[in-house]
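Only a single protein chain was left out; the remaining protein chains are all shown in position.
Labels run A, B, C and D following the written order; every chain starts at residue 1.
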Amino acid sequence: MKIIGIADTTFARFDMGGAAADELKRNGTGFKIIRCTVPGIKDLPVACKKLIEEQNCDIVIALGMPGPKDKDKMCAHEASQGLIQAQLMTNTHIIEVFVHEDETSDSKTLAFLADRRAREHALNAYNLLFRPDDLAKSAGKGLRQGFDDAGPIR
Amino acid sequence: MKIIGIADTTFARFDMGGAAADELKRNGTGFKIIRCTVPGIKDLPVACKKLIEEQNCDIVIALGMPGPKDKDKMCAHEASQGLIQAQLMTNTHIIEVFVHEDETSDSKTLAFLADRRAREHALNAYNLLFRPDDLAKSAGKGLRQGFDDAGPIR
Amino acid sequence: MKIIGIADTTFARFDMGGAAADELKRNGTGFKIIRCTVPGIKDLPVACKKLIEEQNCDIVIALGMPGPKDKDKMCAHEASQGLIQAQLMTNTHIIEVFVHEDETSDSKTLAFLADRRAREHALNAYNLLFRPDDLAKSAGKGLRQGFDDAGPIR
Amino acid sequence: MKIIGIADTTFARFDMGGAAADELKRNGTGFKIIRCTVPGIKDLPVACKKLIEEQNCDIVIALGMPGPKDKDKMCAHEASQGLIQAQLMTNTHIIEVFVHEDETSDSKTLAFLADRRAREHALNAYNLLFRPDDLAKSAGKGLRQGFDDAGPIR
Partner (left out) sequence: MKIIGIADTTFARFDMGGAAADELKRNGTGFKIIRCTVPGIKDLPVACKKLIEEQNCDIVIALGMPGPKDKDKMCAHEASQGLIQAQLMTNTHIIEVFVHEDETSDSKTLAFLADRRAREHALNAYNLLFRPDDLAKSAGKGLRQGFDDAGPIR
């Protein structure tokens, strides 16, 4: 039985962790989910590392929604660096799912984007854990999560 | 008996550490507080790591007030990176509470913001330690510290 | 028998990993290739570290194609930092092969660039592993991968 | 007997290390000073770590004077990150004393600033080592080093 961690925030304005958990349950078996919620995205790196080292998660999905200000962009950068560092310290993948508040011009599209990106990255995490060959088949295919795929060039 | 560390600076123009300590005492029991004051925010990462490793703190609240210049913004960035690194090295949460001097246009609002953000993040630290389920219930709710909550989208 | 790792992404819009593998096979023997595909470039650092530590790769080629937006540039920066960190943690070279989508003005040139840079860096990886003296002979020669060499000054 | 390390550079245009050493000797006893000079600020992090781990320093003061160009600002940023990392690896404070060449418009004021900031931070280092309660009393007081204190708000 594999363990998939889901770490999200109270700062995010959409229940991205819920969407990721729902998508995982719809699409596979053979795993259990452990969830953890922290205040903001800068709290995610250590939360994910604790899920891996103290809760034995085999992979973690880290979800957050950075705000539109320069300060928020910097927070996202710092969180991303921390998430990469946490992965290197544990030899375990953490799939980062960030939706920036200014990626869309209206709330409805933002909710749609947050939901879809969380779900598509949940499947990426599932595939990394159970079906790495599925990812290999899509190498260089221009896949995107949330918005439509860009597709391969030419 | 849990131990909550509070690290703050002589650079800050408001006693944010005092506000955090006061809020903790008003809202809970079962913990003791250890405080530590350093000159500036770049001294916070090692101060917090020492609180965790040498004073056995179970969680730390790191408070600071970066100035308005580009140089100050860079200091805040470096301090934040260090705080994330300290958490990853100790598997322990450090709640960063930074109030930027240019977040408000007048001193009175700045004092209000520093006080309120310190108090609200003190409760976040308390909840992470004693009531993690309270945070889980607020996942994706658009909570903010200091200013009003943004709330969930839709 | 040496092992060369190739890590690439489903985000890239060209099969750069395939080009690197093809070039290696055309030019040398005495090694086997292990491939790994992840969603995006920020997933590459831990993927490369796992190739080194869990699959015993002697060197890794990490290929990706960052998008044209500021957010994409930041992702590339974070991935690069992580790749350097992974190398320092393992004392093993990881040759980064990134092609930015905005390096060319049309798709056809982009595909040409991605293919050629992947192939030229595959040879760099091969030389680092088997013929380090070939690199030493080209010290300060202004070599480039993908576009034409700049050449030495004067 | 405590040991205070002082690391400075040949790049700086003022003998900041000398000023720090002089101030320490004027104000306290019970310690000895070990000095180390490196070419530039990017050489300071490892110099400080060696002072701590190979010369048994209990605290280190790292002094430098970054130039006015963008490239110099980036050097200062990299040095600061390294100094924070060195502290986290050793659980030892390193007090960074950087004076940017463009903080003043004339040389005379720059010399005054470099001297005063070095001296005031030397006292911070002394207090961190011998009188941490003195810092605690000044929490949130808006203290500055070199220029006048900003003071607390309200």
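The working rule: contacts are C-beta pairs under 8 Å (C-beta built on N, C-alpha and C of every residue); 3 or more make two chains touch, one makes a residue touch a chain.
This is a predicted model, so every value here is computed, not measured.
Checked against the full complex, the one of D:K49, D:H121 or D:K141 touching the unshown chain is D:K49.
Checked against the hidden chain, the listed residues D:V38, D:V97 or D:L143 yield one contact partner: D:V38. Listed by residue number, the positions of chain C touching the unshown chain are 73, 77, 80-81, 83-85, 87-88, 91-96, 100, 121, 124, 128, 132, 135-136, 138-145, 150-154. Take chain D: the residues that touch the chain left off the picture are 8-18, 35-39, 42-43, 45-47, 49-50, 53-54, 71, 74-75, 78-79, 81-82, 85-86, 89, 107-108, 110-111, 114.
The working rule: only the chains that are shown with their structure count from here on.
Shared contacts of chain A and chain B, meaning chains that touch the two of them, come down to nothing at all. Here chain A and chain C face each other with different sets of residues for the most part; under half of the interface numbers are shared between them. To fit its Cα atoms onto chain D, chain B must turn through 70 degrees, a value rounded to the nearest 5. Chain C and chain D have Cα centroids lying 40 Å from one another. Centroids of chain A and chain C (each the mean of its C-alpha atoms) stand 25 Å apart. Chain contacts: chain A has residues 81, 85 touching two or more partner chains. Because contacts link the chains only in sequence, without closing, their graph is best described as a line.
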